[in-house]
Structures are given as structure tokens and as C-alpha cells.
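As you look at this complex, bear in mind that one protein chain is not there, while each of the others sits in place.
Moving on to chain A:
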Amino acid sequence: MPEIKIIPLGAGQDVGRSCILLNIGGKKIMLDCGMHMGYQDERRFPDFSFIAQEGPITGYIDAIIISHFHLDHCGALPYLTEMVGYNGPIYMTHPTKAIAPILLEDMRKVSVERKGESNFFTSQMIKDCMKKVIAVTLHQSVMVDSDLEIKAYYAGHVLGAAMFWIRVGNQSVVYTGDYNMTPDRHLGAAWIDKCRPDVLITESTYATTIRDSKRCRERDFLKKVHECVERGGKVLIPVFALGRAQELCILLETYWERMNLKVPIYFAVGLTEKANNYYKMFITWTNQKIRKTFVQRNMFDFKHIKPFDKTFIDNPGAMVVFATPGMLHAGLSLQIFKKWAPNENNMVIMPGFCVQGTVGHKILNGAKKVEIENRQVVEVKMSVQYMSFSAHADAKGIMQLIQYCEPRNVLLVHGEAAKMEFLKEKIKQEFNLDCFMPANGETCVIQTPHRIPIDVSLPLLKAESVKYNALPPDPKRPRIIHGVLVMKDKSTCLMDVDEACKEADISRHMVRFTSTVRLEDFGPAGRTTDKLLLHVQEKLKGWNVVYQEGNISIESVLVKVEGADDETKTVYVSWTNQDEELGSYILELIQTMGN
């Protein structure tokens, strides 16, 4: 049995540093190359020594595919390509190619300049890395080489996020990256056709959650923000520059407009304006409503949202601030948090998932005192709210995707082990599919069925179809095809026996048998023939018995009567070897007639 091997280097029963090795039909593909936000040491990158003990990995990997620009999916890419060494092709969508280097650079600055880390990739390395990237468009069938084909599907989640279908020969895999099955304020829902992959590798961040309606969550969010600013509190919303931020901006912008609110909303400068520009230019990747109206009004031109300046941190009075990064692990959002956390009037809204080890994760778990860089301890009195705006598919969405693409096996990554277990059972129950959830470094081997494509000569196929269609319709009747398979010069073709002989350059040898029976039946030979005809027809109901020129023929069997009127008749029965069974039956039939 052919097989597909999958080894997660990251995201196996875990969220963060997604990196999955796929071995399909002899091709080795790396799916995503992310970093872990929760670690500062070497654990933040996947363990690439797994691929090659030392030195570049170019020879060991045929292609790298990046699903979207989030750093837990692409953060280790410059490290891998420039520091470990990889010169092969890297595939991602156009928006990902545009936005990823910006986020990488932003992260690099935070790590190197703020935290003073060394042995980190440089700006130049990011640029060199991006030069190796080949941008793909949705649904484009890309031939990586003559055997390996990939195709991107829309995944929602963030601008430019894609799921990838990967095929080598008859084997295929779909890797979802992160996706979202419900359209939101700025993105559409993920979509895939019935591509029936052997394995669906799906994220399972929200494996156990069935999220309530989006509208309710939005109303809840707006209510909380409004209440806080009304009592003069400050609202901090840590976000990543691109993605959720734009959706929440649209949400607040329309709410402020409707409620005629004057409280300032700020968006930490730098990335934002640029980020919104990307959204403007890649508007074809947003949802239908935004695409339809963009000529009249571009949704990403915000009226109420102003750029933020660091000096505003200490401004008195209410305000709403969007600041990066989203998990409060570094940067401006952490700085603001430090200042605002001790005041119970203030509020922090975490609109997305936080990986373990980050300040965001700690306060979400109810920590009242958090240790921040340099052993500084901050008391958290402000209200901490979690709003799941993270655009991942929930359990319902994952099940929906399985229904869409009809995989033969499901493999879960990018989720917590306990939650995966639950979903795994559910998938087994509902779809009767094998479901896997390998841990990091664990190899998962999935058997795939053999499929053998051959050619059939068209005359043979057409003859079958003519024959089948001539019969009264009966869905239970099997359609039978018979011929000779010719395997020659790497081509394999099924043909009619005569065509096959011609193709193989041999001649058929026809073997024919003739036996004679003497019948005591006086009268004209024609009358004897008639008697035989009746007899044969009676015995062989449903056979095509033909009477022609004094002879009876059934398939290749020929029956011929000779002899003068007043003589004993000689009956010749003749048939080819292929009709041995029929021929000998008829011969015996006529012999017994004579007795």
C-alpha cells in the first residue's frame, strides 16, 4: 500500500510555531514555518535538526508552503532559509508575500532592539528570504516540478490566508492553515471543492467550541467598550496589526458613527496606515460586501480612528486604544498595559488566542500579579475581558469543511491535546473516518489506496457502450468490459483482442473444431435443419440463434446439414476454441437427438 507520512515539528497537539513535514509520493514538503510566541529560547523555532543534523536542508525539502502571514505560521522562515539554509521554492499568496516581511521585521525589532537578543535574523535576511518566495493566486494549479502540484483555496482567517491542496500522482493532501467558516466584517468564509484528499490536515484551535452568533459577540463587545468609556475608563485592545484589528475598527467606526460618540479611538501608528493600505489594494481578498462598495467608499478609510502617540498614554479621560502586539508579550501594548493595569476603571479586551507564557495568557487565566520583563511586577486591577474574535473555525466549522472536501483521513494539528481528543471522537462518530493527532516529532503514517490509471482503446469502450445502451435499462446489470491489456513502451492500454494482437505485432491463431453427427432423418435437408433450429432455440433461450443460408449459427458455432432427401443426414458442428463450452453443448444436443 502506498502511504503518506506526516510529522509535525510544531503545532502537534499544540498551538504556536506551526511546522508540519509532509512526505507524499517521495516528495517532502514543509507546511508552514512558524515561531512560538511563548518562548524566548531555542524552543521558539521548530527543531529543524530533525530534517538534517547540520548544514542546509535544501536537499531534504522539495518545497515550503506558508498558509498565512501570522508569525506562528511564518515567523521562523528567515531563520530557516538564511541561517539554517534553504534555497528551494517557497509558496504563499500575494497578500501574504506583501505583509509577512512587515510583521517579521516588526517582530525582529521587538526581539533585537527592545530585548537585545543576539543570534536573530537581520533585516537583510528577511529581504533575502522573501526573494525566494513564489506568489500564487487562488485556484491556480502550480506545478512545483513535474510530479508535485499545489493549489490554494480561500481560507478567510486573515487577509491572504489560504488552504493548500497538494498532489503527487494519485495521492493528495489538504492543509488548512488557519481558517474561518463564517464570513466576518471584512473577510469571506473559507471555501473548498470536493477534492477528496487522502488526508485533511486541519487546525483545531476551537475544537470544542461552538461559538454563539457573531452578532451577539459583537453587541457584547460594543456594550463593554461603551460602558467602560462612559465611566471614564480607558480601553486597551491588544491586536496584531493586520487582521482582527481591521474588523474591530470597522465595528467601532460604525458604532461611534451611529451613537455619535466623541471619545477618541486611537490606533498605534506605524503599521496601521500601511496595513490599511494593504487592505485597500488587496480588496479582492476581502468579503463580497466590501468588494462591491469599494469604489464608492473604501471601508478601510476610517474617520473616527486616529493615530496614537506614546504621550497619550498618560492623557486623562476615556479613550480606546488598539495597540500591537496581540498577546501582550512585548512592544507598545505591553507598555500601555503596564500603565493602565493598576486602575480598576480601565479594561483590557483580548480579542484573540494567547499562547502559553505570554502576559496575555497569564491575565486571561486570572493572574492578579504578573511579572513582566526585568522582573517588574504589575498589579492587575483593570477588568480583563476575553472576546473570541479570533477567526478560527469552531467545531461546527471543522465538521463543515470535512463535509465539503470529503477526505479519507483527518489529521488534527494546531490545537490542545484534550480538545483534539474530543473532536477526534466526534469525527470518527459522525463521518466514520480515521482521525490522527500526532504530537511534535511523532510520525504519522497513513495508508492510501492504489489507483492504477490505464488507457482503453476508444473503439472497445464505444462498443461496450453501444451494447449496454441497446439493452433495456437495468441499473443492477453490471457493465462488463473485456479485452487484452497491452503493456508496451511504458504505456498500458486495454484493447479488443484483434487490436491488441496488431499492437503487439503478433497474429492470432484461430483454432476451430468440426465434428460430424449422423442423423437418421429422411426428407429434405432443409427440414432437418428446421428441426434442429427449433430444438436448439428451445434449449438455448435468450441466445442469439441465427438461421442463414441453410446454416444455423450461434456466436461462432455453425451447424450445417448435408445429405440427399432419402439419405441419412450428416450434421457438421463447428466452433472456435473460444466457444468451446457452447460448441460442445450443441454437439451433444444434436448427438442425443439422433438417439
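Just so it is clear, a contact is a pair of C-beta atoms (placed from the backbone, for glycine too) under 8 Å apart; a residue touches a chain by one contact, two chains touch by 3 or more; residues count from 1.
The rule is short, and it goes like this: contacts and distances are computed from a predicted model.
The UniProt record for the undisplayed chain lists the protein name "Integrator complex subunit 9", from the options "ERCC4 domain-containing protein", "Integrator complex subunit 9", "Proteasome subunit beta" or "tRNA-splicing endonuclease subunit Sen34". When the whole complex is considered, the residue among A:417, A:439, A:497 or A:564 that touches the unshown chain is A:497.
When the missing chain is restored to the complex, the residue among A:23, A:123 or A:457 that touches it is A:457.
Listed by residue number, the positions of chain A touching the unshown chain are 94, 97-98, 101, 135, 137-142, 151, 274, 277-278, 280-284, 294-295, 449-458, 461, 464, 478-489, 493-494, 497, 500-501, 504-516, 539-540, 542-543, 555, 577-578, 580-582, 584-585, 587-589, 591.
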